[in-house]
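Missing here: one protein chain of the complex. Every other protein chain is in place.
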Amino acid sequence: MQPIYTQTVGAGGTYVVTFNNIPQTFTDLKLVVSLRENSTGTINQLFVRFNGSSAANYSRTTVYGYNNGVFSDRATNQTEMGITFTNPGSSTASTFSNNELTIPNYTSSNFKSIIGDGVSENNGVLYAAPALGAGLWANTSAITSLTVFYSTVVIQQYTTISLYGITKG
Amino acid sequence: MVWIAGQTLGTGANNIDFTSIPQTFTHLQARIFTRSSVAVTGHDLNMYTNTTSGSNMTAHLLEGNGSSVNSNSGYGNPSSISLVAWVPGASSTANVFGSVVIDILDYRNTNKNKTFRTISGYDANGSGQVNFASGMVMSTSAITSIGWFVGGGGGQMIAGTRFDLYGITTSQVTGA
Partner (left out) sequence: MGVYELSGAGSLKTPRTVYSSMNANNQYGAMVPIGTSFSTNTTAFLNIPQTFQDLRLVVSASIESGTNFPFVAINNEGSTASSSTRLFGNGSSALSERRTGDGVWFFGAIPFATGSTFVGSLTLDILNYASSTTFKTGISRWAHDLNGSGQTHLTAYLKQTTAPITRIDLGGNPGPFSVFTATLYGIRAVSS
């Protein structure tokens, strides 16, 4: 597993973190995310787009625990992939999520299947959500860029997002 | 991913500790293969770090036991330890060990509490459990040591237990 790019969010935060020009020389990609955003009152998903596309061809199936309950849900025909959860501003201070997305065969001409494992932690039952997800990007293009973004909340300083390439050798 | 240290236990041990963890990586991954000596079918595996102090750890688990899925808050949040997995005990089918993979992000980042994510499970041919767990140490200090033990006292991780610690680096290239 080889590190490709790492981005660390600076003071003031940001809405968008983008990885462009992803090398096409690996077999699989792995995205590792430690993220906190500034929303209040709820937990948010980790939102990702590939190749800058906002077409409604993202979907997911998730199973997760939250507030002492267990749930499974689904979203279809989305304009971005929301898979696993991140830490909102309402969660315990200085606490960031722990997410990993694995994208096998990212350069193939098939649709792209994503394995998402993520946790948001909190000192209490709210805002803590271990989640296992299956994602789909129904696009046959090779993945050349990846964007983590929010529209109305800010990704906080000290958030780190790292992209790794895994090679078949 | 770079191997830091590890060992196969020749005899049982109450605790496993990695100390003096190099402060040159960005993330850590622990891979544990273990079984408890206690006469139960499943036993709790708990984690602590050098930054564990009083009750400053949390845990939240998603558990599947073959018939139902449950949500588990460990020993209550906060606690002095974090429940990370369930592993087979002495009453489970012989020769069955549990597999545990723990990812700790930004372990030496002094701007963050330390959040870890664990995938674990064992099957014992008619029993067993899988877990997806989250945990946190509410401390922004760098982690320099990590340890694990089974149960609340007296139990051991038996001979044949294997544990490895890996360091994961990140790229200095932004690629933006």
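We call the chains A and B, going by the order they appear; numbering starts again at 1 in every chain.
Operating definition for what follows: a residue touches a chain if its C-beta (ideal position, glycine included) is under 8 Å from a C-beta of that chain, and two chains touch if they have at least 3 such contacts.
If you're wondering where the values come from, they're calculated on a predicted model, not measured in any experiment.
The residue from A:8, A:38 or A:61 that touches the chain not shown here is A:61.
Residues touching the missing chain, restricted to subunit B, are 1-7, 9, 11-22, 24, 31-33, 46, 48, 52, 62-69, 80-81, 93, 95-99, 101, 119-130, 132, 147, 149, 151-154, 160, 162, 164, 166 (touch as defined at the top). Interface residues of subunit A with the unshown chain, by the touch rule above, are 1-2, 27-28, 57, 59-64, 70-74, 76-77, 102-105, 108-117, 132-136, 138, 140, 166-169.
One rule holds in what follows: only the chains that are shown with their structure count from here on.
Centroid to centroid, with C-alpha atoms defining each point, subunit A and subunit B lie 23 Å apart.
Looking at the complex, you find that subunit B touches subunit A at residues 1, 26-27, 58, 60-62, 69-71, 73, 77-78, 103, 105-106, 109, 111-113, 115-117, 119, 132-136, 138, 140, 168-176. Of all residues in subunit A, only 1, 3-7, 18-21, 32, 34, 63-66, 68-70, 92, 94-98, 100, 117-125, 128-132, 157-158, 160, 162-163 touch subunit B in the complex they form.
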